[in-house]
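All protein chains but one are shown in place.
First chain written, first letter: the chains are A, B and C, and each begins at residue 1.
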Amino acid sequence: MIYAKRRKRMSTQEHNAPIDLESGKYVKIWQGPQHPGITGNMALELVLNGDEVVDCKTHVGYLHRGFEKLMERRTFIQNFPIVCRIAVPEPTFNEYLYAAAVEELAGIESPQRAQWLRTLNLELMRLASYLMWLGGIGASFGQATIYQWTVTHRDYVLDLFEEMTGARVYHMYIVPGGVRAGLPEGFEDRARAVLDGVERLLNEIEKVLFKNVVFKARAKGLGIISKEMVDPYGIVGPNARAAGFTRDLRRDEPYLVYDQLDFDVVTGTESDAYARAKVRHQEMREGIRMMRQILEQMPTDGPFQAKMPNVLHWEVPAGETYVKAECTRGEYGYYLVTDGSQYLRRVHVRGPSYTHAIAVMEKLAVGTNIADIAGLMVSLHTYPPEIER
Amino acid sequence: MTTKDQSLGPLANDGLSPEERDLFSDARPVPYQPYPIEVVEKFVNWVRANSLFMLAFGTGCGAVELNPLMTARYDAYRFGFQPRPTPRQASVFMIGGYASVKTLKRIIRSYEQMQGPKFVVALGICPVNGGMYWDSYNTVNQFDLYIPVDLYITGCMPRPEVLLAGVLELKKKIKEGRADGHNRYIENLDWYKANQKRIIKNWDMPDYSW
Amino acid sequence: MEFWAVKIGYFLITLGMVTVYGLLLGAIIARTMARVQGRIGIPYWQPFLDIIKNLGKRTAVSHGVMFYMGPVFRIAGGIGTLAFVPVIYGSEMFSNFHFAGDLLLAMYFIFFGQLGMALGAGESGHPFSAIGVARGLGQMTAFELPFVLAIIAVVIQYDTLSITEIVAAQQGGVSNWTLFTNPLAVAAAMLAFLGMSGYPPFDVFTAPNEIPIGPPTEYHSSFLALMATNRAIFASAKLILFMDLFFGGATGLIEMIIKTWAIYMVAVVVGASFPRFRVDQSIRFFLRVPTLIGIASIAFVQIFLLG
Partner (left out) sequence: MSNDPKSIIEELSDHYQISEIKEQKADLLLLKIPKEDAVQFIRELRDGQNYTHLAFMTVIDYIESGIFTLTYMLHNYAAHHNIAVHVDIDREQTEMESIHELWVHAATYQRELREMYGIRFPGSPRLDDDFCLEGWDEIPPMRREFDTVSYSRERFFDREGRITTDPREHMKQIMYPIHTDND
C-alpha cells in the first residue's frame, strides 16, 4: 500500500516536470512495430525513468491501406468483398455494417432468416475474437498455456465458420440483401458441441488464470479507467462496462434479432485490467447462452436473400447514414454517404480502437511499470487495422 | 567492422546527417561462402532446414493465421520451426502480408539485422502483386523488388495447412541449397537499395543496418 | 601428474555426458510443456540441431570485447559449477574435482556465470538487454538469500563444506535425505530453485512479451550456440547439486537421471500453470516467505537436530 502511494506521488512529479532526454536520467525505448508484446502492427515510443513509464507516444499507420479511398472507386458490390479486410480478427462486423448501411440507403429489407443467420455469425465471431484475446492477455502476462488452449479452441470455432461460409477468416458471408448461404445439415449439433467445449475451457481458465495469485497481483490495479475518463475519451464497449457503465448497443439499440434474445449486460466495478478481463470472460458465457437460443429459435427454412437489383448497374439513391453494432471492443460503426451514382461518395469506418489504442493508451501508460505495458495494451483490446484502415 | 570486399567502396549513408554518419557502419555486407567440403555444406544445410527460428512480423492480415500454426492443431514446432523474438537470432523472416511504405522501412531494417544465412517467406497474395490493394497508394505491390523473397505462400488468407506446406517447401529448398535470397540481396545491394529509396521518401537510416 | 591427467580425462567424459543429458532434458521438458498445451512439441534432437545451426550461422556484428566474453563467462560458470559437484556418489569417474570446501566454490560459480553474462549483455547497448540485465541481477540477489540460508542450514546440519560428505551422510535409506531430516531448508531451496530455473512465475528477465528476450537480445550465431550449450550444462549441474544436497545424491546413472528429472519437473509444472511476476513483485516474494523459511530452517537445525 505504502509503496503504491509513493509511486503515485513520484509519477505526478515526473509528469509536471518537462522531460529532458539529454539529462541521462531517462531511457527512450520503442515497443514495436516488430515486437512480440504489441497487439498487431503498431509502435509505442516510451520514455522510462527506471522501470516507470513517464511518457508514451503511439505510432500507428503501419497498416494503412487507404481503404476509404479504395472504396470510393469501387462499385457497391465490389466493395462487399473488401470491407471484411479492414479488421482481421473480426471481419464479420464490417460485412454486417456495410450491408446494413447499403440496405438502409437502398431501401432493401433483408429476410427474417437472414437476420438470424447474421446474428449467429456475429456472435460466433465475437466468441472467436474473445478467445484470441484471452490467449493474448494470458501470453502478455507470461501464461503461454492459456494462449495455446484458447487459440486451439478458436480453431474449432473457425471450423464452424468454414462449414457455414466456406472460409476460415474472411468469410464474405453477409452480402447486402441477406446472407450468402443457409446452414449445412447437422450444423446445429456440431455448433452445440463446440460451444460446450468452449464453456468447459472457460471454466478451466477461470481456475488457471482468474484465480491465480500471480495474475491477480499483476492485473489488479493496472490501468484504471476512472468513470470521469469514459466520456471525454470516448471509451466504449467492455472497457466502459468494466468501469460500471451498462452500455451495450445490443440492448440499448437492438439491431438484427437481439431484442428476441435473453442476455445480461455484464459490468464490472474496479475498471482495471483484471476487471476488463473478467467482463470479457463473462461476456463469452453470455454469448454462448445467446447462441444456444439462436440455434433453438432460428427458422430453418425460408429465403435468406432479398430480391436485389442488378448489381452491375446498382445505383444507390443519394443519402447518408450511420449504422453501428456492438463488436467485441464496443461501438463499431459505418458512416456512408452516397450521391446517387454507382459509387460511394464517402465512407468512414469508426473503430473503437481509434481512441482506446491512442488517446487512452497514452494516458494510462504514464506511471505504469514497463513490464505491464504489454498487459495494459492487450487489456484495452485494440486492433491497429481498424485505426488506420 | 571489417570488410573484405571493398571493390564497390563503402556505402554512402546519404540519408544520415554528417554527425550521425560516424555512428553507423558504412561497410558492405559480404555474401555467404559455402563450406569448401561439399558434404559439410550439405549437412549444414540439412541442419538449417531442420532448425528454423522464425521472426514473425505481423505486417498484415497473414499474421493472424500464424497463431493456429504454432498451436495444437497444426503445431509447426514438430518440424523444428520455432518463434524467436529478436531478429539477431532468427533465420526465417515471416512477413505477414501486405506492407505499407512505412512498414517496408521496418521490414528492411529487421531483415538486415538478421544474421545470414537467412530466408524470407511472405504470406498472402498481397506481397506477390498487390492483391486486393493493387491500386492503393500506400501498399507495396511487388515485394521482390525490395527484399529477396525465398518463398511466397499465396492466398487470402493462406490457411494454416498451406503455411505448413510452405514450411516444408522451404525446408526442401534449403536442403537443396536453392534458398539463396540472402546472397542475391548482397550481390545486388545497389539495385535493391535504389528500389527501396525510390519509394521510401524520408530515408533517414544507414544504407545497411548492421 | 598422472593422477591429474586421469582426473581431467574423467571430467571431460562427465562434461560430455552431462551436456548431452542436459540437452535431451531440455527437449523432454519442452515436450512436457507442449503436452500441457495440447501439442506434441519439438523433436528430441532439436536442441542439438539448434546448436549446430547456430554454429553454422555467420557473425557480422560486434559490440566490443566484453560482448564476446559474456557467453564465455557464462559457459565458464556452467563448467565451473559442474567441475566441483560430484555427479555420482562413490564413482571415481563421475565425482569430479571434489575437495573439502567444494560447496563454496560451486556456489560461487553459480553466480559467476550470470554476472559475466550481465557484463557482456550490458555491453551490447540494446536497451532491452539492459533492462533484462537489471531485472535478472535484481532477481538473482533476491533468490540468492533463501538459497544461501538453506545451504547454511545444511552445512550446520552435516557440519561440513564438502558435497561428497553431505551425500555420504544421507546414504542408508530414504529417511536420511535432507528432504526428510530438514524439510524447511529443502522448501526454501526449492523456492529459490524456481527463481533460478527461469520458468514462470520468475522469468521476467527474459519475458518475450515485454523485452523481447532480455539479456541475449543481441546475441546470435555461435554466441547463442555457446549459451544454449551452457544452459544444458548449467541446468544439469544445478540439478545435480540440488540432488546431492537435498535428495540423497545418486549412486548410479539411472538414479541420477530419475532424480534430476523429478526435481526439474517441479519448476516445469509450476512454470506451465503460472503467469510471471513483475521483478519488484518477485523480489518481494523471495525476501518474504522463502527467506523466513530459510531462517526457520537454521533455527530448526540449531534447536532440534544439534541442540
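Rule of thumb we're sticking to: contacts are C-beta pairs under 8 Å (C-beta built on N, C-alpha and C of every residue); 3 or more make two chains touch, one makes a residue touch a chain.
Note that the structure is predicted; figures quoted are calculated from it, not measured.
Peer 1: In the full assembly, spell out which visible chains the left-out chain is touching.
Peer 2: Over the full assembly, the chain not pictured touches A, B.
Peer 1: So which of B:Arg48, B:Lys102 or B:Lys193 would be touching the chain we can't see?
Peer 2: Candidates B:Arg48, B:Lys102 or B:Lys193; residue touching the omitted chain: B:Lys102.
Peer 1: Write down which of A:Arg168, A:Arg247 or A:Lys278 is the residue touching the left-out chain.
Peer 2: If we include the chain that is not displayed, A:Arg247 is the one touching it.
Peer 1: Which residue, A:Gly50, A:Gly66 or A:Gly221, contacts the hidden chain when the whole complex is considered?
Peer 2: Answering carefully, the residue with contact to the hidden chain is A:Gly66.
Peer 1: Using the touch rule from the top, list residues of chain B that touch the missing partner.
Peer 2: 101-102, 105, 128-130, 134-142, 145, 198-202
Peer 1: Going by the touch rule given at the top, which residues of chain A touch the chain that is not shown?
Peer 2: 57, 59-61, 64, 66, 68-70, 72-73, 75, 78, 104, 231-234, 236, 247, 252-253, 312-313, 319-322, 324, 331, 333, 335, 337, 345-346, 348, 350, 354-355, 358-360, 363, 388
FYI, only the chains that are shown with their structure count from here on.
Peer 1: In graph terms, with chains as vertices and touches as edges, which category applies: line, ring, star, complete, or other?
Peer 2: complete
Peer 1: In whole angstrom, how far does the Cα centroid of chain B sit from the Cα centroid of chain C?
Peer 2: 36
Peer 1: State, to the nearest whole Å, the distance from the C-alpha centre of chain A to the C-alpha centre of chain C.
Peer 2: 43
Peer 1: In whole angstrom, how far does the Cα centroid of chain A sit from the Cα centroid of chain B?
Peer 2: Averaging C-alpha atoms per chain gives centres 31 Å apart.
Peer 1: Would you mind listing the residues of chain C that make contact with two or more other chains?
Peer 2: 37-39, 208, 212
Peer 1: Residue numbers in chain A touching 2 or more other chains?
Peer 2: Residues 35-36, 148, 152 of chain A touch two or more partner chains.
Peer 1: Using the touch definition up top, name the residues of chain B that touch chain A in the complex.
Peer 2: Touching chain A: residues 55-61, 63-65, 67-68, 71-73, 83, 85, 87, 98, 100, 102-103, 106, 110, 132-133, 135-139, 156-157, 159 of chain B.
Peer 1: Going by the contact rule set out above, which residues of chain C touch chain A in the complex?
Peer 2: These residues of chain C touch chain A: 36-39, 127-128, 130-131, 200-201, 203-204, 207-212, 272-281.
Peer 1: Sort out for me which residues of chain B touch chain C in the complex.
Peer 2: Touch list, chain B to chain C: 1, 29-30, 32, 44, 47-48, 50-51, 53, 71-72, 75, 77-78, 80, 82, 84-86, 88-89, 91, 115-117, 210.
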